[in-house]
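The structure under discussion is supplied below as structure tokens; questions concerning it will follow.
One protein chain omitted, others in place.
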Amino acid sequence: MSLKLRKFTLAAGMAVAAVVASVATPALAQPKDQFFPLLVYRTGAYAPNGVPFANGYADYLKLVNARGGINGVKVSFEECETGYATDRGVECYERLKGKNGGATVFQPLSTGITFALTEKAPGDKIPLITAGYGRSESADGQVFKWNFPLTGTYWGAADILIQHLAAKEGGFDKLKGKKITLVYHDSPFGKEPIPLLQERAAMHGFVLSLLPVAHPGVEQKATWLQIRQNRPDYVLNWGWGVMNSTALKEAVATGFPRDKMYGVWWAGAEPDVKDVGDGAKGYNALALQHGAEPNSAVVKEILAKVHDKGQGTGPKAEVGEVLYMRGLTAAMFAVEGVRAAQERYGKGKWVSAEQARWGYENLNLTQAKLDALGFKGVMRPISTSCADHQGASWARMHQWDGKKWNFTSDWMQQDDAIIKPMIKAAADKYAAEKKWTRRTGQDCQS
Amino acid sequence: MGFFLETLIGGLMAGMLYSLVALGFVLIFKASGVFNFAQGAMVLFAALAMARFAEWIPAWTGLDNLLLANLIAFVLAGAVMFAVAWLIEYLVLRHLVNQEGATLLMATLGITYFLDGLGQTIFGSDIYKIDIGMPKEPLMLFDSVFEGGLLVSQEDLIAAGISAALVAMLTVFFQKTSTGRALRAVADDHQAAQSIGIPLNRIWVIVWCVAGVVALVAGMIWGSKLGVQFSLSAVALRALPVVILGGLTSVPGAILGGLIIGVGEKLSEVFLGPYVGGGIEIWFAYVLALVVLLFRPQGLFGEKIIDRV
Partner (left out) sequence: MFYRENGQFKTSYRGDQQIFPIAQDRWAILALVVFAFIGVPLLVDEYLYRAILIPFLILSLAALGVNILVGYCGQISLGSGGFMAVGAYAAYNTFIRIDDMPLLVALLSGGFFATLVGIFFGIPSLRVKGLYLAVATLAAQFFCDWAFLRIKWFTNNTSSGSVSVSNLQVFGQPIDTPVQKYIFCLAILVVFALLAKNLVRSAIGREWMAIRDMDVAAAVIGIRPMYAKLSAFAVSSFIVGVAGALWGFIHLGAWEPAAFSVDRSFSLLFMVIIGGMGSIMGSFFGAAFIVVLPIFLNQAIPLLGGLFGFDVSTAFISHAEYMVFGALIVWFLIVEPHGLARLWSLGKQKLRVWPFPH
């Protein structure tokens, strides 16, 4: 055969093989296992923060199996790499939603992917847990039947930060005339807190300035020069991934005191401060209930039952870090919702995604239950309902001392008097766009 | 006034850092006519190599001295970049001689993807530190004249100095050594250079090696400033306006272009940005380069484009 023809047949053969391989995806159907897909990003600009979360999530699911499953039902999971990109996230969702008997719940760990999946999940009847991120208005379960922003949203986060700053100043009235700058990731994630901050600025009279930072967030020189000129009293850091450590490095380079910097709960973890080292000393961040918890009971159990058996997903040193715990708690919510659903639909039986949704809507984790799971001192009780898909709004502040995170405040809660009306208004707007009606009465019980 | 000067100085420093990356582009384009989109990936690869070697060498050899570890890491990373350069020439460029610009551009884009994936597979995708002892605290100058003083970042100042030294060395290399002359001959006319006996393949390997070392220096400096992580390869997109504003074939153009773009970016972000909500740096740099191109289509110092019909 001539060279050209050989090239052609080779190329054609490859094309055919590609199509065949993609179509013939093996689907191991084991409907007895409760399947949890894992949307992770272990590559890309946000990998340093995505990896510990994914490891925590996977380790907890392994722990559940080691403990005997959810009332005997074993848990299976599969990771899919999204790279924090919305279209890859959607592709992962489509690929995994029907696999292994059907996905139970999705946790995208990306506000962008959350927005896209919020459109698809109701049609496919699969719940989404967006613990500590996603759309703030999705806490309104009467409109957002399938979204669960458990334990926190960005409006709550911003609210608690302002409460803390007010407490530091000695009262809300002392905030008048103060300058607060929000350095935010230029994306839906970063823009979420702005409405609440503007609301609070109007209420208390502090001056809010907004400085966006383009993805991926490594270019902040101009931002911090402006901060140096404006001399704000506080800087709120709403970043993710590389943006956080860059913010700290630029703060060092422009001499802005780190103890006046306050990060959201996605901007306060070890990957953000480790390579800035001593330069990050004094940096404060929100802790979404838990901080770094190396001494908690659940961590000790994971080290014993998972890592010591050689089954750990990531390095042992990472266990107990802030984002690892975040992944752990996210997995815990996923599993406990299924357990709650089993109470209604049959203990020890496999639960469908729709049934699991009921479980997430009727989650009632008392302190006793949390302690039994190993989260004593780590998590506070959470209780969801039809109207409230958030379940709890506790948070604390922690501070980096150069070597580890230490809690520096009491437990605080979001101010529902301000937030609930905002959530209702935004949810109503969404429902009007989609031409939905609020769920009430009978629909709320189903 | 003080703040304006501060922003200006900051912009000039940032510009020097961009021109470090732009130098790599210009070198390769000058000598082989290939627009190397993979320069960003090379910066990332080199920085990853250096960061990880600096971490691994104390573990392998028990060496304690930071300076020595960094030095050995630098040399090792340089060797890695030489190997990369040689492989690129051998596996890719040799087979694409005489292809049109778009094809070569796409080939370098393919190399970008390959190097991105390879670097992260070998060295990892976490944020790594390069600690070459750069001072992180800022200098405050003239605080008697301006309130609060003029902020000058020491790290940026040293980086600018290193860039200038590198450019000087490269200029001497091109003007005074026989290899440099050969490179200029190849840049002028491949066929004529070949006909007088200059070995094209070896020259291209040399050029890519030099570009690799430039990428290593750029990676070292950027990595020391920002940490070494995947997003470092995006610095190439920031350096592109510098290259086209200065002209694709001019080394002094890369420096001047860098300074202009750096100053333009920072001044626009700080003074124009607040009126439009901020975040305008990236597109402003490109628009600035575009406007200059409308007046000088070959860039400020590039070779005039002559079309023969």
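As written, the chain order gives the labels A and B, with residue 1 at the start of each chain.
We take it that contacts are C-beta pairs under 8 Å (C-beta built on N, C-alpha and C of every residue); 3 or more make two chains touch, one makes a residue touch a chain.
Just so you know, these numbers come straight off a predicted model, no measurement behind them.
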Residue of B:Phe35, B:Phe174 or B:Trp222 touching the missing chain in the full complex: B:Phe35
Contact with the hidden chain (one of A:Gly69, A:Pro195, A:Pro294 or A:Pro381): A:Pro195
Residue ranges of chain A at the interface with the undisplayed chain: 2, 4-5, 7-8, 11-12, 15, 18-19, 21-23, 25, 40, 42-43, 47, 51, 79-81, 83, 85-87, 90-91, 94-95, 98, 111-112, 115-116, 118-120, 123, 135, 186-188, 191-192, 194-195, 212, 214-215, 426, 433-435
Hidden partner interface residues of chain B, rising order: 35, 91-92, 95-96, 99, 101-103, 105-107, 109-118, 120-121, 125, 237, 240-241, 243-244, 248, 276-280, 282-283, 286-287, 289-290, 293-294, 297-299, 305, 307, 309
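Definition applied: only the chains that are shown with their structure count from here on.
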Partner chain A, residues of chain B touching it in the complex: 3, 6-7, 10, 14, 120, 125-129, 136-138, 140, 151, 153, 155-156, 225-227, 229-232, 234-235, 238, 265-266, 269-270, 273-274, 277-279, 281-282
Sites on chain A touched by chain B in the complex: 42-45, 47-48, 51, 186, 210-214, 216-219, 221-223, 225-226, 228-229, 241-242, 245-246, 249, 252-255, 271, 274-275, 279
